[in-house]
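With one protein chain removed, the remaining protein chains of the complex are shown where they sit.
Labels run A and B following the written order; every chain starts at residue 1.
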Amino acid sequence: MSLELRAVTKSFGALIANDHIDLKVGDGEIHAILGENGAGKSTLMNVVYGLLQPDAGEILVDGEEIKISGPADALAAGIGMVHQHFMLIPVFTVAENIVLGHEKTNKFGILELSKAKEEIRRVSAEFNFDVDPDSLVETLPVGIQQRVEIIRALIYDAKVLILDEPTAVLTPQETDELLRNMKILRDKGTSIVFITHKLREVQEAADKITVIRRGKVVGNPLVTASQEELASLMVGRPVALDVYKKAITPGPVALSVKNLNVHDITGRRLVKNVTFDVHEGEILAVAGVQGNGQSELAKAIVGLEEFIDGSIVLDGKDITTWSVHDTLYSGIAYVPEDREHDGLISSFSIAENLILDTFDTPPYAKGPVMSPTIVAREAEVRVKEFDVRLQSVQDSAASLSGGNKQKVVLARELSRPVKLVVASQPTRGLDVGSIEFVHQRIISERDSGKAVLIFSTELDEVTDLADRIAVMYRGEIIAMVAATTSREDLGLLMAGVHPEGTRS
Amino acid sequence: MVRLNQYPMKDMGLLGGTLKKSLRYGAVIAASTLAFGITVAPAAPAATAVKACLALDTGGVDDKSFNAAAWRGAQSTATASVTVKYLAAQSDADYAPNIKKLVDEKCSVIIGVGFLINSAIVDAAKANPGTKFAIVDQDGFDHGPNGDQYPGTALTNLKGLQFATNQSAFQAGYLAAGFSKTGKVATYGGLNIPPVTIFMDGFAKGVAYYNKVKGKKVVALGWDTVKKDGTFVGGFSDQAKALQISKNFEQQGADVIFPVAGGLGGATAGQSMTGHKSVTIWVDSDGYVQAPQYKSVLLTSVVKGVDTSVAGVIKDVAKGMFSSTGYLGTLANKGTYLASYHDLAKKVAARLQNEVRQLGIDIKSGKVKVS
Partner (left out) sequence: MKFFRKAVSTIALPGLAFLSALFVSGLLIAFSDPKVLKLAHSPFKFIGGAFAAAGKAYLALFEGAIFDPNLAHPNFFDGFYPLSETLVAASPLILTGLSVALAFRAGLFNIGAQGQFIFGAIGASVVGFKTTMPVGIHVIAAIVTAMVFAGLWGGFVGLLKAKTGAHEVIVTIMLNYVASYFLLWLLSTTPFLRKGRQDPIAPPVKESARLPHLAGPNLRVNLGIIIALAAAAGVWWLLNRSTWGFRFRAVGANAAAARTAGISVPLVTTLVMAIAGALAGLGGAVQILGSEYALTAGAGGTFGFDAITVALLGRANPIGTVFAALLFGGLRAGGLTMQANTDTPIDLILVIQALVVLFIAAPALVKAVFRIKQLKVGSGVVSKGWNG
């Protein structure tokens, strides 16, 4: 089955999210749609799936124009979609989730699942998915949950499968498996629309590529195009993907964490007996799949976790029980994982966000009296230094794009005199251009002799930035390895498997 | 005549306040679609010989209690030469401004209704010696700047209207004790304030007098004549609490209940009607006339002649015979009395009826002391 879009246009107020987009997805092909965040990829797919109505343009299936006014129409036309955030009910079984909305009952009014289970087993066997229809969804790894979503689409006869940023939540191993499965699906005749901003994956799996920038199709490069070419098309200017890092000799220990345990309020142990050091002039990257205790470890270091034991020593001072305020002032810059929620106050002005943790110190305040003029003046300096694109520093932080928001957080945290930079997922959700900027900033901090602790789930980021790599799995640091460790070995470690020769 | 404020604002309970307020808003907005539901207080603007003005408290003119009674009394005096009007207050802070407005309007006589309005009336009477004033439920004396000089000085232009309602309540207590099959009767009040407790005290003492005369042991629940304390709703608008109190009394075996809480008596009477376990004695006005929906369970009513006394003051002013001498409503001058048994007359033994009647005569003559 083929899917064709002709001049699809969709605007939200003044913003044109999709501007006359043409797209042709042929029978049995993997068509990658590549673009930065906010380029209009998701809007386009929501239009195809009937979640949004286009202002203009047509959608054709097998050459015939169809009208899609909701997901039901899309499904009927053979279009299935797997969202970035799964639409599964965790406490239901796989079979229950799949029949949800299409439940069949027997003559006694009791839910009839046996046929559905049969179907699931058949599809699962056909594509080698290894999904048990009776397992509870919440007990399954994320990669398997994603397969459940795919099975659901296949069972309802999807001939075109839209995968919206499917690798964002997966471990490297799971990503590889998904890419493999996508090829199997393609070979059996399913067309796949693969939305992503990860260049490596595009190169690995796609048959055709469409690049979207600012709502417009800007090119259809061949799959043989280099990553640099793809990135430049995406961003609209040449991009340096390789981070230049000069060799530097680490100094003395800046941060020393010993036997640290972190519990949540219910007493569950999320960080288990973690011990490590970070030296001045060194980037230690903590790699790990989301949810293995990295967030809690980062928070514990800055004093945001309540139930901790062990010791955290910064520059010779034991800061284990210090308040967040004191920890930050003792010399830690903290870039929180969730910048929208923890890093910024979106209703505050950009100028105010730039002093969120220094507002009560000179020159911004004398005693309890704040000076808005100095706050604004300093803000101008910061936004220039960090290249924050904005109209006015008095605008609310909500008006900024994701990359510029992160720049504001960095500008705030790196303008203080600090000894240690703790950054959690510093480039999550950022576009290629912003990632480049953030990485360069982090490296320059390290070059100026600061200790840097990065938490990341992105293997590329970890290998690009790190001087040493710690791998976290289920709350423990299971390995401390060199920056030269291969992606494959790191991937195995992140999944809790020790490859030969990495046991530390 | 339908007025919107059916929720007496006398409650001091806080959420009560908001709820009522929101009910008011709600009712008002609902009514706005019917627009015609709202009527205004009648008045005749033409200049006439006598203009009698009432300053009501926060209960509003439809409180089914003394505000309503005072207005009823005032309206009964309206003639070609006597006009009447009232101003209602939204909160205690409105009393002084309202009275000032009435003074500015050159009312011939200004009658304050409610004990809280007393200070404002006294101040106004002192400031405006040319205007005549009266105050319901207070002595009308000036008790000095700190309100602690007793007995205080009488003002020549202010008349206090007070009521010895313990006399009629005493009769009611006697009647209730004689009427009770279970040997238990009960009373409760809105707030622990003198105009309320005087009824409860009289009632309980009436029961005690019955026990003394008859050698019985009828129990009066809800008021302790020694401790001067008893059962109170805590306001005049919490229907649910009044109903709960009534049900509790019934469960304790009381078969005659005397609520002294203005319009809340309806909650008790309603319980009497649905539960068939008790009868109710109405308070302030003759419930048979003012709340006829309950007439099947009203044994009698202890009437406080706010209406007749207010009417009396206005008539005196009209006749040019106003005197600042305090008025005390008693059985003797019919300023308070026990109403007719109406529909329940045949359930009250003739002998008991006679005894109650004789008791009234004895109270008037001073033979029986009620306090």
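The rule is simple: contacts are C-beta pairs under 8 Å (C-beta built on N, C-alpha and C of every residue); 3 or more make two chains touch, one makes a residue touch a chain.
Bear in mind the structure is a predicted one, so any value in this text is a computation, not a measurement.
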Thinking of the complex as a whole, which visible chains are touched by the chain that is not shown?
-> A, B
Residue among A:132, A:357, A:460 or A:476 touching the omitted chain | A:357
Residue touching the undisplayed chain, where the options are B:128, B:192, B:211 or B:353 | B:192
Looking at A:314, A:328 or A:423, which makes contact with the chain not pictured?
-> A:328
Pick from B:234, B:253 or B:326: which residue touches the chain that isn't shown?
-> B:234
By the document's definition of touch, the residue of B:81, B:146, B:274 or B:365 touching the omitted chain is B:146
Positions on subunit B where the hidden chain makes contact = 3-5, 12-15, 17-18, 21, 24-25, 28-29, 32, 35-36, 38-43, 58, 85, 87-94, 96-98, 101-102, 104-105, 115-116, 118-119, 143, 145-152, 191-194, 234
Provide the residue numbers of subunit A that touch the chain removed from this figure.
-> 302, 304, 323-329, 334, 336, 341-348, 352, 356-357, 359-360, 365, 368-370, 372
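Simple rule for what comes next: only the chains that are shown with their structure count from here on.
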Measuring from the mean C-alpha position of subunit A to the mean C-alpha position of subunit B, what distance in angstrom results?
-> 74
